[in-house]
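I'd like to ask you about the structure that follows.
Heads up, this is only part of the complex; the chains shown haven't been moved.
Letters are used for the chains, namely A and B, taken in the order the chains are written, and counting of residues starts over at 1 for each.
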């Protein structure tokens, strides 16, 4: 099976496709001065684009890893998350607290999807 | 290949099956006032149930992610872990420290299993 890399850069690829699996990199917000709800919505729209480039979509997300810089903000993150996911097809998920590379980022999300 | 979701909720599914892989969500303890050893044992018994529902078991766990809220408690967590795993079939694993959604939870575990 071929390995297909999307948005390859010097450090990482935005996503890597292998067979029927798509591994999406930890995705960070383009609106770092927004609140966590808006940052999450922004990240999820970026993941939509990555999944589309790999020929799949959010209904096929198998598993998500979410890091928030303050676990007490989880509810606001979840508002954007629940507005995004296909309610008939919720992925597996784990959410923990971690500091992220830019102190303004409040959330980072990576997913594994089927295609 | 079909995607099969187990215990789907508003936010996430307890596990997602795809082909021969089962992605189990970050699983947290139902006994939050117990010590980390008992919390770990509780989580692992919950994972047993999830794996059984997906038609597999702990001998087929490929990889585990473990978060503990205080890495110095790792040895007590490992006691429950080592009592649980099939000693002939230890999974790959990574364990790091992270704050979790409920401050009483001392450990959270997610796994990827074969079936």
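By our rule, contacts are C-beta pairs under 8 Å (C-beta built on N, C-alpha and C of every residue); 3 or more make two chains touch, one makes a residue touch a chain.
Nothing here was measured: the structure is a model prediction, and the numbers come from that model.
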Total copies in the full complex, given that 2 are placed here: 3
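In this section, only the chains that are shown with their structure count from here on.
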Rotation in the CA alignment of chain A with chain B, degrees, nearest 5: 120
Cα-centroid distance, chain A relative to chain B, in whole angstrom: 21
Chain A-facing residues of chain B, complex: 1, 3, 5, 8-16, 18-19, 21, 23-26, 65, 67, 98-101, 108, 110, 112
Chain B-touching residues of chain A, taken from the complex the two chains share: 20, 60, 62-64, 71, 74, 78, 81-82, 85, 87, 89-98, 112, 114
